[in-house]
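I have placed the structure first, in the form of structure tokens, so that the comments after it can refer back to it.
Note that one protein chain of the assembly has been removed; the remaining protein chains are unaltered in position.
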Amino acid sequence: MIIQAIFIVMTLCTLGGAVGVVSSRNLFHSALYLILSFFGVAGYYVLLSAGFLAVIQLMVYIGAIAILILFAIMFSRESAMNSAKESQANRQRWLGLPVAMGLFISLIAVIIPVNWPIQQTAPTTDMVRDLGVAFLTSYLIPFEVVSVLLSVALIGAVMLAREENPPVKETK
Amino acid sequence: MQILTIVLQIAILLAIVLLHVAYATYFERKIIGHMQVRLGPMMVGYHGLLQPIADGIKSFFKEDIVPEQADRPLFLFAPVICLVTMLTSLAVIPFAKGWVLADINIGLLFIFAMSSLASYGVILAGWASNSKYTFLGGLRSMAQVISYELPLGLSLVGVMMLSGSLNLTTIVDSQGSSFSSMYLFPQLIGFFVFFVAMLAETNRVPFDLPEAETELVSGYITEYSGMRYALFFMAEYIGMMVMSSIGTICFLGGWNGPFEVPFFPPFWFILKVYGFLFLFIWIRATLPRYRYDQLMALGWKLLLPLALLNIFLTGLFKILVH
Partner (left out) sequence: MSGLYLPKEYLAILLFIVLGVGFGVVTLWIGQFFRMKRPYFEKLVAYESGNPPTDEPRMRFSVKFYLIAILFIVFDVEAIYLYSWALVYDKLGMFALVEMFIFIALLLVGYFYGWKKGALQWEK
């Protein structure tokens, strides 16, 4: 009973946040709605007994990526931070509708036929340890490749933000 | 029924912690006063003992000014976010054996997650006030908090390796009850990194740049007044207590002490937390503020490599010992 109520609240957070992202006229508010959506997903992880993933969702998605998005918004033109006067929809919305519907239908078509294995009891093993062992044994190569990927991202960011093309003078 | 018991426990914990917060401000003013050869608060009650209560009542009745150009809902809610994220960390902290509300097996990570959420209260306050000082204060605070969250997290990896757990109770238990088995000694580098990062993470002197009053008035809380201001203040002190608790649990052996105190098991824990709080205050009375570029350089160029080095040394040490 309680769990169902929590599930519904989390779903409202996730979907409501997602709707807010696209419907808000203020870019900064959109980013905050996105955080709400992320938060709902973290709640799902908790209900699925995946506390570690929930915490990572909070730390990486809300604590890092959303911050980057907020910085990016603040870094853009001043008008992006204030509410837009015009409507959020543009001329391509009628084209967007069938594409979105098609995506939705194909996702449903994939999800429904799958026979999801559902456990009635909570898992007993420690997920963090299992993940740690998996990274170092069966998924060793992907694990090391992640490091390369992160390194490349870092170098790319440094290149983009180089001093040769300073976008604005330092505001201090 | 079970829910009612938990609610009752939480209510008691909240009341106790908020009382401690009130008196932490009193101690801070008293200690700094005496260090600067002043007396500190003296007027309300014996040696000013009722001063925190008077402050609380005052801020409760103060006018709550919402600037006209502010983003109203965000402005009103930002202090609550700040307070709640700080408070929620308390749920996973073991004050003594078994004295913990939520003994989750990822307690340490949960606290990291909550502290990263707490920065949202700050940036929302800074953005929603729509004023230059708050905007810059919020921005600086955000950059500072994320820069020091890394060394803070990485400095504790050594502790995780030694104890093999993220559960705070297990971390305390694995240290044993003797003085020499505290993780402070094998993790001296880790403790140093943790301590500096802790000061920066809680925006305390010498890293209180987000509210550097000489240049930013009051930083992200410039536009706040009355009770909302008080909530930010409480959040800051609760943050200090949470960080002190982490330091106590991970490096100083938690609730273990030279002897068992009858009827009140958290005695040593609270004593150690107050030791940390005293350090916070002592440093505030002693050190000048860092410059912003120095702050960033310290975090990224010294603490981060040092934390990684500590992890490597701990790993090597463990292999050599076994």
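Order of writing sets the labels: A and B. Residues in every chain begin at 1.
Note that a contact is a pair of C-beta atoms (placed from the backbone, for glycine too) under 8 Å apart; a residue touches a chain by one contact, two chains touch by 3 or more.
Because the structure is a prediction, the values reported are computed rather than measured.
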item	value
Options B:130, B:175, B:202 or B:244, residue touching the unrepresented chain	B:130
Per the touch definition above, residue among A:15, A:72 or A:103 touching the missing chain	A:72
Residue numbers in chain B that touch the chain omitted from display	2-3, 6-7, 10-11, 14, 60-69, 76, 79-80, 83-84, 87-88, 90-92, 101-104, 109-110, 127, 129-133, 135-136, 139, 142-143, 146-147, 149-150, 153-154, 157, 160-161, 164-166, 217, 222-223, 226-228, 231, 292-293, 296-297, 300-301, 304, 308, 311-312, 315-316, 318-319, 322
Residue ranges of chain A at the interface with the undisplayed chain	2-4, 6-7, 46-49, 51-52, 56, 59-60, 63-65, 67-68, 71-72, 74-78, 81-82, 116, 118-122, 126, 128-129, 131-133, 135-137, 140, 143-144, 146-148, 150-155, 157-158, 161-163, 166-168, 170-172
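Following the convention adopted for this analysis, only the chains that are shown with their structure count from here on.
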item	value
CA centroid of chain A to CA centroid of chain B, Å	28
Chain A residues touching chain B - in the complex, by the definition given at the top	2, 28, 32, 35, 51-52, 55-56, 58-59, 62-64, 67, 70-71, 74, 126, 128
Residues on chain B engaged by chain A in the complex (per definition of touch)	3, 74, 104-106, 109-110, 112-114, 116-117, 119-120, 123-124, 127, 139, 142, 146, 149, 166
